[in-house]
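One structure below.
Yeah, one chain of the complex is gone here, protein chain that is, but the others are all in their spots.
Showing chain A:
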């Protein structure tokens, strides 16, 4: 343990981007996001992830946002354990008929103001599961969606970029900071 901690003290942080276009984009996206979150919302964004029928590919990449490489918390993005603590629901799909009620209840349990981000090709459309008796379809067939982030699954960098777009959209939609959405 001691050697490991000592080594960590002197090692360069893995989060610092190497001169690689992808990681450079990550840093850029992240900084932009931080500034906007603070201006619009005045604090960090609490995100609740809801799997409403996904194959778990999207969950793997959303998970990756929390690792030391993407480290989304440094931008004020935090995943929370309950919808009651959340500003944003990140929903992956396709919404199955068996998850519909659970998703509706999760949405109802999230306090206003709230945003919904539909993640992945299945959450945004219905993906490869189109036409099944067992799926309702895209997330917006069940709850109002503010933003979609496509990809199968979207890469962590796409997810960060998507969250920037969300803040942009929210900033345009309302002048004051009191109500985030008039719906």
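What we mean here is this: a contact is a pair of C-beta atoms (placed from the backbone, for glycine too) under 8 Å apart; a residue touches a chain by one contact, two chains touch by 3 or more; residues count from 1.
Here, contacts and distances are computed from a predicted model.
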Chain not present in the shown complex, as UniProt names it (candidates "Peptide/nickel transport system ATP-binding protein", "Hydrogenase expression protein HypE", "Cytochrome b" or "ABC transporter permease"): "Hydrogenase expression protein HypE"
Touching residues (missing chain, whole complex) on chain A: 1, 3-4, 14, 49-64, 66-70, 79, 81-83, 94, 96-102, 106, 127-129, 131-135, 152-153, 155
